[in-house]
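Let me begin by handing over the structure; questions about it come next.
Left out: one protein chain. Kept in place: all the others.
Chains: A and B, in written order; residue numbering restarts at 1 for each.
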Amino acid sequence: MLLTKLTCRLCFQRVSRNKNCFCSKVPKTPIWEEVDHTRIPNVPQIDQEMINHLERVSLVEFNNQAGIERLSKAIESANKLHMVNTDGIEPMESVLEDRMLYLREDKVTDGKCKQEVLSNAVKTIEDYFVAPPGNIPLKTKERDYGSNSNGS
Amino acid sequence: MLSLTLKEAVHKLRDGSITAKDLCEKCIERLNKTQQLNAFITETVDVSRDSAAETDKRRRKSKPMRWRKLEGLPIAVKDNFCTTGIRTSCATTMLQNYIPPYTATVVQRLQDEGAYLIGKTNMDEFAMGSGSVDGIHGPVRNPWKYKFTSSNLENQQTKPIEQVSMRNYHTSTDDWHIAGGSSGGSAAAVASGVCFGALGSDTGGSTRNPAAYCGVVGFKPTYGMLSRHGLVPLVNSMDVPALFSKTVDDASILFNVMAGHDVHDSTTVTDEFNHFTLPDNMNIKDLHIGIPKEYHAPGLSKDVHNAWEEAADMFEKAGAKVTQVSLPHTQYSILCYIVLNCCEVASNMARYDGIEFGHRAANEDSTEELYAATRHEGFNDVVRGRILAGNYFLLRQNYEKYFAKAMQVRRLISEDFKKVYASGVDILLTPTTLTTAPTYKWFTERDNRTSSEEQDIFTQPVNMAGVPAISVPSKLSTDGLPIGLQFIGQNFKDKELLTIAKWYEQQVQFKQLNLDYLDNVS
């Protein structure tokens, strides 16, 4: 008996031999790779030293336990990148890396706009911006971020 | 009048069949009737009326004058583009009173061709988000399936800024849908007929995502084609000013006005920009379309999958070559984005200290104390969280492990696109989002980062590679919400991309949202 129907390799439908199978090129099922947790590093504990250090360099506070969890989750997502083999791959800093940087001629074309520059400053004194004294490290406040932080 | 396309409106203004004043008043009226969508942060109706009057005056002059390409056309601009003398808040407390002394290049170019600003649109704070729900002015509501009732219209008041900061601000029991983000306001403005075109920004899908949810065209050009001078940055290496419009032709018109090298932005390409108009016909048989299989991701809804399949099949039946291709690193793009985004945010936000501009706290004990207090009061949790994460990834001991790694993965993603195009594919066809616009309730049950991870998966890889992409509304879902499909093109082949998108649009004849009935509601 001659086979009059074949199975299309793409969509697994059975079609008549004489007809061209029209099957959609759109895949029927999702094909994402499962996360292999053995290949990704663990999320480190965010200890008090790290909290203090990050708050100091960011001049922004974690605020509460939720803030620290947010960071842990971000690290967890970032760690999944280690599933990708990047041996020998040059980091890509800019999509324009092959283009030449535009160079401006050395002419005075800007400035002389003191009013505009100062227009949005909340505090000014005699055309100067005003800041409090600097070089004074942030006071480390006592904050309880709960069980997530080590040795706090 | 408001259901005209931009192209039609421009023609009618030129031939005098409508006056700029009439058009302007109609738009302002629609703006007032759709206040509850909360699409605008700042409305510039006085400026609009003055500009419209100016246009009509120019027409009445006896001497012939150059009729500019967008003469008399109202547009909306996302509130992260600087506009001289007009508040530019980026929906954040930090910049809520910031009045820029300069105008973004792309906005200036539109204005130079006769367009005028009807308002600055609502967004996620500092463009961080994919729902337009995380700004201090409250969330943007999707006009599709929105129940405009007179009681709603009555209850509408301007929200005092002091009250906003919490995600769950809106207490309405109506189950309305989000507009998408972060340029939701601009999308809603075009969809609801308030204006004929709008500017958004697109870093990971911030224009294409709301375009899909709101049933309008959302076009992200190739990175380097449009100037970012004046666009408050989110991720400098991925941000692109982007466009909302009703049709692909409209997007092309706006793009042609704005594109080209800008001496103020070193990341615009210096090549001469050749202006173009899109052909009305194209030979579909010469086309090779790629269907990247990885874009069938977990969570893709049945409706969106069907729309995608129908589109692919339609192209094939029309004679185009359609093949399934692979972009193997697609699923890692969003993870790569998280790292690069947070790092750039940590860096870009370092300038907000209260000294030169923006919010300034009252603590004057030391510079460090002032900065910390200013930044605590000025930023929301999302922004702060990204700054902390970004600084974590940039620490000396972490740089190689995270930042350099992410840049390596970025190259792999970019190479994926290059390889596929080198094999003969002209364009890629994918869904824009996993589903149609979710409800606000559903969306806010997740935190901002999870939402981004889910909502941006199809749009984000495009920004990694810098290639152009456009979301075109295809059809409505079974529950009456628009579905957008995405076309992804090759670097600097924006014209080719738009041409194919236009052909598709002509085939599907998507019916735009029509809110003309609101005109009859008092």
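As a working rule, a contact is a pair of C-beta atoms (placed from the backbone, for glycine too) under 8 Å apart; a residue touches a chain by one contact, two chains touch by 3 or more.
Following the convention adopted for this analysis, contacts and distances are computed from a predicted model.
J.: Name the absent chain as its UniProt record does, using one of the following: "Glutamyl-tRNA(Gln) amidotransferase subunit B, mitochondrial", "Ras-related protein Rab-17", "Metaxin-2-like" or "MAD2L1-binding protein".
T.: Of the names offered in "Glutamyl-tRNA(Gln) amidotransferase subunit B, mitochondrial", "Ras-related protein Rab-17", "Metaxin-2-like" or "MAD2L1-binding protein", the absent chain's UniProt record gives "Glutamyl-tRNA(Gln) amidotransferase subunit B, mitochondrial".
J.: Just list which of the chains on display the missing one touches.
T.: Answer for the hidden chain's contacts among shown chains: A, B.
J.: One chain is left out of this view; which of B:G135, B:P233 or B:G260 touches it in the full complex?
T.: Spelled out, the listed residue whose C-beta touches the missing chain is B:P233.
J.: Consider the whole complex, including the chain that is not shown, and state which of B:E113, B:D265 or B:E377 touches that chain.
T.: Of the listed residues, the one touching the omitted chain is B:D265.
J.: Residue by residue, what part of chain A touches the chain that was omitted?
T.: Considering the whole complex, chain A reaches the absent chain at 53, 57, 59, 93-94, 96-97, 99-114, 116-118, 125-135.
J.: So which bits of chain B touch the chain we can't see?
T.: 81-82, 90, 95, 98, 100-102, 104, 228-233, 235-237, 263-267, 270, 343-344, 346-347, 349-351, 353, 355-357, 364, 367-368, 371, 391, 394-396, 399, 403
Heads up, the rule we're going with is that only the chains that are shown with their structure count from here on.
J.: Could you please state the distance in Å, as a whole number, between where the Cα atoms of chain A are centred and where those of chain B are centred?
T.: Chain centres of chain A and chain B, defined by C-alpha means, are spaced 19 Å apart.
J.: In their shared complex, at which residues does chain A touch chain B?
T.: Residues in contact with chain B: 10, 22, 24-33, 50, 53-55, 57-63, 66-67, 70-71, 73-75, 77-78, 80-84, 86, 89-96, 99-102, 104, 113, 116-117, 119-123, 129-139.
J.: Please give the residue numbers of chain B that touch chain A in the complex, ascending.
T.: These residues of chain B touch chain A: 98-99, 101-102, 223-224, 237, 261, 263, 266-267, 269-270, 291, 293-294, 296-300, 305, 308-309, 312-313, 316-317, 322-324, 329, 331-332, 335-336, 338-339, 342, 346, 353-358, 360, 364-372, 375-376, 379, 381, 384-385, 387-389, 391-393, 395, 402, 404-412, 414, 447, 449, 453, 465-466, 491.
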